[in-house]
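Quick one: this structure, given as structure tokens, is what I'll be asking you about.
A single protein chain has been removed from this complex, and every other one stays in its place.
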Amino acid sequence: MIERTPFLNIATHVILLSGLVIIIIPIWLAFVAATLTLQEVNSAPIELWPGNQLWANLVEAWTISDFGTKFLNTLIVATSVVVGKITLACITAFALVFFNFRGRMLIFWMIFITLMLPLEVRIVPTYAVAANALSPFQTILEVTGINWLINAVSGIEVALEWNLLNSYTGLILPLVATATGTFLYRQFFLTIPDELVEAARMDGAGPLRFLWDVLIPLSKTNIAALATIMFVYAWNQYLWPLLVITDRANYGMVVVQLSDLVPDQLTTGGGTPTWHLAMAATLVVMLPPIAVVIFMQRWFVRGLINTDK
Amino acid sequence: MAKISMRDVRKSYGKDQVVHGVNLEIANGEFIVVLGPSGCGKSTLLRMIAGLETITAGQIAIGDTVVNDLEPRERGCAMVFQNYALYPHMTVAENIGYALKVAGTPKAERMARIAAVAASVGLGDFLDRRPGQLSGGQRQRVAMARAIIREPRVFLFDEPLSNLDAKLRVQMRHEIRRIHNRIAATSVFVTHDQQEGMTLADRLVVMNKGVIEQVGTPSEIYDQPASTYVGGFIGSPAMNFLSGQVDRATHSVRLASGDRIDVSPAIAARNHGKLVQIGVRPEAMTMVPAGQGTLNATFEFVEELGAGRLYHMMFEDLTLTVLAGDRQTLAAGAPVGLHIPASAVHLFDADTGKRVEAAPLAVVEQVPA
Partner (left out) sequence: MRRAYFKFSWIAAVLLAPQLMIIFVFFYWPSAQALYWAFTLEQPWGGGNTWVGFENFANVLSDPYYWGSVRVSVIYAVATTILAMGMALILALFADRQLAGYRAYRIGLIWPYAVAAPAVGLSFQFVFNPGAGIFSYLNTLSPGVWDPSVYPWQAIASIVIAGAWKQVAYSFIFFLAALQAIPRSLSEAAVMDGARPLRRMIDLQLPLLTPTFFFLLVINITDSFTDSFGIVDTLTGGGPFRSTDLMVYKIYTDGFQSLDYSGAAAQSIILMLLVMALTFVQFRYIERRVHYT
């Protein structure tokens, strides 16, 4: 397009660059802090250019936080959540779209309503469930009197118990249920023409074959899009692991580890705050999801927009 | 005055050149149709006139002004887009009057002009509707009205009828022609539909792969196609093609099968030995009893067109079609003679695809005799 707008173009660059600067400032300052020594980082005015302690600080932050184990844990949890969420979303949406049965809409709405129950608002009772994931069933047995019946008949006291605290399962399971992913898949499955289903049936393929041979290959872009946003989501979980994992040494996740690094009275005991280590750790922790977003930008943007719309 | 002249106009996107040196003079008030398949560069050419695309090389002038570096709003062109491009959040009146609003025309005058233009395209009752509430034909009219209201010197149409159904398309075609006659702007109309092009144009410009193949009135282009491309693209059902070699002695073209097709002695004399493509329109051939025609072919099947019939023949490994008014009943596989008069033969150079003429074309090569 031929448009002579030199002043507006300059203004555009100025505005966008200011935006970038505003966005980058806190992270830049954190980065600079991570390159300084304890004395430098605590001297006013704030240092604006990096020093030479980055590697040393990274190593020290890594060691005191035992990031080796925690990165591994986070990776295990994030990967499992990604795989679990995608699998669940895919099979649930498949059953909802390609089978006709009564209660289909009811189930759809039941999944839909979970959107309105974010973890944060039901955190206390969810924690209680995690302490014994079978407690709902135990309660049902007791309230309905079945337990009493069993006891009377066989003399066995049924006590269901499955403690999820301090376990990978406890970290993963509550994060795996996914309304958004199910909707994304449902939207995609609804675009599959009827003829394709009919052709598959003419070819003698059953539902599972159809899912595996036709739908899953077709939904590769969906998978990529979901995987990127779910990875970021899972990696950045904070509140849930903070509660479920008390055994941080074995099951700690990196993001939670950050709360231990806040250089307040608790950690420094009145000493000089170790900002350089806290910031070094922050950088390390935020890097993997940023890398995913940058390198998978196309999928990430598509996933974000399609799941939330 | 709004003649348009283009001198060696080129457009590239990076290394990819899509318009290769177009030269074209469009007279004031003329209705020009640029015709070609998708991807031939015709829309790009139109958008370069509009100022929506920069011009990589060459020069475009509207009136006496070179517009290469002018912004679209400074060129005095109005454009009707393929999908109409109506502002979905504005009413019909606001859509039509937006250009005037931007130009700062006082509200009273704006309203009067909107009402007048809307009435002239039959939209008087729809001024308060949104585009979403209109039918395809009505949207098309809004798009036209939006262009008309600016009283442009040049009217640009980018396949404006392709989203309409067949009947409406014919109707709008007539309307566009009427509007053109009334407002006396120079019109450039881009389309891939040859029927649209033939019926609308004062002059047709046939484009292919970023070059102009031929410029002329619709009848010139139909009667004297300048290349195999134009011959094959214009006319429906399409022209038949056969390959052969010109023989002076017999005033004919010898086909690989040994058959001969007569051509005018003058052409044969000038082009002896040349490898050529013969083009024959289906309506220019006639069917005769086997053995009595120019060629002997085998009947395959017939297509009923209502006004006539299209007979499909096999000749060697080629399919030939004959359009005839009479209704013959033939059995599949029946032998049929095809009569091809010398006057019906179009000859094209087998290498270049260019038309082979009896006399040198005055415009193409001005070599003294």
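Order as written gives the chain letters A and B; numbering starts at 1 within each chain.
Note that contacts are C-beta pairs under 8 Å (C-beta built on N, C-alpha and C of every residue); 3 or more make two chains touch, one makes a residue touch a chain.
Since we're looking at a predicted model, the values are computed, not measured.
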item: Contact with the hidden chain (one of B:R110, B:R146, B:R281 or B:H312); value: B:R146
item: Residue among B:A57, B:A85, B:I183 or B:A238 touching the omitted chain; value: B:A85
item: Sites on chain B contacted by the missing partner chain, in the whole complex; value: 50-52, 71-73, 77-79, 81-83, 85-89, 98-99, 102-103, 130-132, 146, 150
item: Absent-chain interface as seen on chain A, which is shown; value: 1, 3, 5, 8-9, 12-13, 15-16, 19-20, 22-27, 29-30, 33, 41-46, 88, 91-92, 94-101, 107, 110-111, 114-118, 120-129, 133, 136, 173-174, 176-177, 182, 190, 194-195, 197-198, 201, 206-208, 210, 232, 235-236, 238-239, 242-243, 255-256, 258-259, 261-262, 273, 275, 278-279, 282, 285-286, 289-290, 292-294, 297, 300-301, 304-305, 308-309
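Operating definition for what follows: only the chains that are shown with their structure count from here on.
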item: Between chain A and chain B, centroid-to-centroid distance (C-alpha), Å; value: 58
item: Chain B-facing residues of chain A, complex; value: 1-4
item: Chain A contact footprint on chain B (complex, rising order); value: 51-54, 69-72
